[in-house]
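Missing here is one protein chain; the remaining ones are kept as they sit in the complex.
Let's turn to subunit A:
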Amino acid sequence: MSAAVLAAPVSRQARRGPGGASARAGWLFILPNLVGFLAFTLVPLVSGIGISFTDWNVVSGLDGIRFVGLDNFAALIRDTGFWQAVGRTVLYAGVGVPLTMTGGLIIALCLNGPVFGRSALRVIFFIPHIVSSIAIGFVWLLLLHPSNGLVNLALQAIGVADPPSWLVSQDWSLVSLILITSWAGMGFHAVIFLSALQALPEDLYEAAELDGAGRWRQFTTITWPSLMPTTTFLAIMSMIGHSQGFGLIAFLTQGGPGDSSTTLSYLMYQNGFQYYRFGYAAAIGMMSFIGVLLLSAFFWRFQRGRGMYS
């Protein structure tokens, strides 16, 4: 059979080669996407890389772009503010990503069982993901008001004499942002985990039960390894999301009080849009991009061969 396949004549369509009519039709079909990719992804990406090697204040127009080589990167390495922002971003993502994922997984495991009103609950948990960050921010601004917010009133009611000032405190502003971001992201993670859980073969659990495996044993030996590809995907997506997190920070704290919640993305905004140092801002963006890329590669490498079906 294989010989017959090998001997089959090359079709006329295939013989037309890359310049043929069908190829042209193919190009035509992907043209909208291709144009979109070029205009909104490739050009900005290449421009961003290019700008990071320049000194440019945007007001001076394209004529005002001055090539400075690696100066911006050298300045960044000497900038203590940059390293502090790196530290905050690592903390923001390092605590926020596991928290979001753990919360999402717990919700998914709860909703995977026979829960009353499961569909409604799924929608409810998913709502924060589709609501605008400004609306979320506004609600949390009221909830976390240091003296009149419901959270602190509740804490006082249970005997906490001096509750945190949350968004208005240098010690708590980043913690507050981590909690809010994680809360907002849990629903999305739960939905993805839930679809993965529902795709797991029932017979594995039946066999495990026959072998006497308890709930925890079933989770550690079947569920968790099976969820590894989903977990890796969500970890990477969540890490990228946290490293780019901007809306809630800009709305809730503007990087403050002081610099206490100035992450890399906010530092980039501040340098670009407030100080008009676009080259420096682009360099911050590039450093952030490289960091996320390396971490994503690490995660990807780490999960290879660990998933049950991989």
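The criterion applied here is as follows: contacts are C-beta pairs under 8 Å (C-beta built on N, C-alpha and C of every residue); 3 or more make two chains touch, one makes a residue touch a chain; residues count from 1.
Here is the rule we use: contacts and distances are computed from a predicted model.
**Q** Look at the options "Aspartate carbamoyltransferase", "Multiple sugar transport system substrate-binding protein", "Twin-arginine translocation pathway signal" or "ArsR family transcriptional regulator" and return the one that UniProt uses as the protein name of the missing chain.
**A** Going by UniProt, the chain not displayed is called "Multiple sugar transport system substrate-binding protein".
**Q** Determine which one of A:S132, A:Q170, A:S195 or A:T220 touches the chain that has been left out.
**A** Going through A:S132, A:Q170, A:S195 or A:T220 one by one, A:Q170 is the residue touching the chain not shown.
**Q** Check each of A:V58, A:L121, A:I240 or A:L295 against the chain that is not shown and name the one that touches it.
**A** The missing chain is touched by A:V58.
**Q** Spell out, residue by residue, where the missing chain touches subunit A.
**A** Given the touch definition above, subunit A has residues 57-62, 64, 141, 144-147, 165, 167-170, 256-259, 270, 273-276 touching the missing chain.
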